[in-house]
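Left out: one protein chain. Kept in place: all the others.
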Amino acid sequence: MTPSHNTPISAIQEAVRHFRDARDWRQFHSPKNLSMSIAIEAAELMEHFQWLTTDEATRLPQNDPESRQAIAEELADVLIYCFSLADILECDVAEIVFDKLAKSGKKYPVEKYRGRF
Amino acid sequence: MTPSHNTPISAIQEAVRHFRDARDWRQFHSPKNLSMSIAIEAAELMEHFQWLTTDEATRLPQNDPESRQAIAEELADVLIYCFSLADILECDVAEIVFDKLAKSGKKYPVEKYRGRF
Amino acid sequence: MTPSHNTPISAIQEAVRHFRDARDWRQFHSPKNLSMSIAIEAAELMEHFQWLTTDEATRLPQNDPESRQAIAEELADVLIYCFSLADILECDVAEIVFDKLAKSGKKYPVEKYRGRF
Partner (left out) sequence: MTPSHNTPISAIQEAVRHFRDARDWRQFHSPKNLSMSIAIEAAELMEHFQWLTTDEATRLPQNDPESRQAIAEELADVLIYCFSLADILECDVAEIVFDKLAKSGKKYPVEKYRGRF
C-alpha cells in the first residue's frame, strides 16, 4: 500500500510489529527500555535545533531540504518507538490520543487559554 | 467517530490541529519548542519506570490498571506533540514511518541482527 | 561548612553520598536508573523554557527571582544525580571534566571554531 494521510493506524502498528518480530527484538522491548528509546530519539530530534534561536529553527526545515529530511527521520524514530510501546501495552494509539485530547480540553478550556499557556 | 485501530492518520492529525487552533496555540508551536515538548513528555513517561528493574517495569502496567492508564496518557502526550510537529513540518506520519522502517531495514538486515542489537 | 566557590568537589561528593546512604538508596542507584534520573531532571529544567523564545528564556531568571530559584533547584537535581553516578562509577568529577575539556579542545580548535559551532 502507498502510505498516506488515509493510512489506518493499524497499518503502521502492523509494520512496526513486523519490523521488530523479523529481528526477534520483542525480548528487548520492555516498557522501561522503550521509554528510554523514545527519550533518546527525542534528544536526537532536539539536536537539530540546539543552538538556533526559535526563529532560526523555524526557518531551518523550510530553507534546507536535507535538514528537513533528517528531522523527519528523527521524528519517525520517536514515532516508531511510541508505536512499539503502544503495542506491548496493548493500547490503541487513536483511542489514547483522542482520550487525552478530551481530558486536556477540560483542563485548558478554550475561553481561558486562547493565546495563552 | 469512535477511534480504533482503523482510524486513519488524517483523523488524528485533524484532531490535534483542531485542539491547537481552538486555543490559538500555533504561535508557540515552533519546531524547536515542539522538539523540547516531545522530550519533556518522554521524560514524564520514563518517570514511571525510573527506579524499577526492567522486570518490575514490565509487570507494572500488567498488574496496576491505574499505572497503565497514567502511562498511556504520557504516551499520548508524546504522540500529540509528534503529530503537532509533523503538522508544522507538513510531513505525512505514515509516509515518514514507512520510509524510516525501510531505511532501518537495510541498516539492520534480518539475517545479521536476529536476536542481537 | 559554608558552601562556596572554594568548596572542594570531595565535599559535594560526600554530601550526596551521605544523603543517599542515610536512606539506604544505594540499592536503587544502578547506572541505568541514574542515567534516566539525570535525563528526567534535565527535562524538568527544560520545562521552564519550553514555550519561551530564546530571548524570553534569557530574561526569565533575570526578571523573576522565583523562577530563578526554581531553575536553580532543577539544575541542582541534575547535578546531584551526576554526582551520584560519578560515585558508583568511582569517577573523579574534576578529572573527567578536565579530561573532556582537553579532548573537546582538540576537536574544536579555537582558530577554526571562534564564534561558530
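Letters are used for the chains, namely A, B and C, taken in the order the chains are written, and counting of residues starts over at 1 for each.
The rule we apply is simple: a residue touches a chain if its C-beta (ideal position, glycine included) is under 8 Å from a C-beta of that chain, and two chains touch if they have at least 3 such contacts.
Because the structure is predicted, anything quoted here is derived from the model rather than measured.
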{"item": "Residues from chain C at the interface with the omitted partner, ascending", "value": "3-13, 15-16, 19, 22-25, 27-28, 30-33, 35-36, 38-39, 42-43, 45-46, 48-49, 52, 54-55, 57-58, 60-61, 68, 71-73, 75-80, 82-83, 85-86, 89, 91-101, 103-105, 108, 110, 113-115, 117"}
{"item": "Interface with the undisplayed chain - residues on chain A", "value": "28, 33, 36-37, 39-40, 42-44, 46-47, 49-51"}
{"item": "Residues belonging to chain B that touch the chain removed from view", "value": "36, 39, 43, 51, 53-55, 117"}
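Rule of thumb we're sticking to: only the chains that are shown with their structure count from here on.
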{"item": "Fraction-based call for chain C against chain B, same above half, different below", "value": "same"}
{"item": "Interchain centroid distance [CA atoms averaged], chain A/chain B, Å", "value": "3"}
{"item": "Chain B-chain C separation of Cα centroids, rounded to whole Å", "value": "28"}
{"item": "Per-residue overlap in chain C, given as positions that touch at least 2 other chains", "value": "36, 39, 43, 51"}
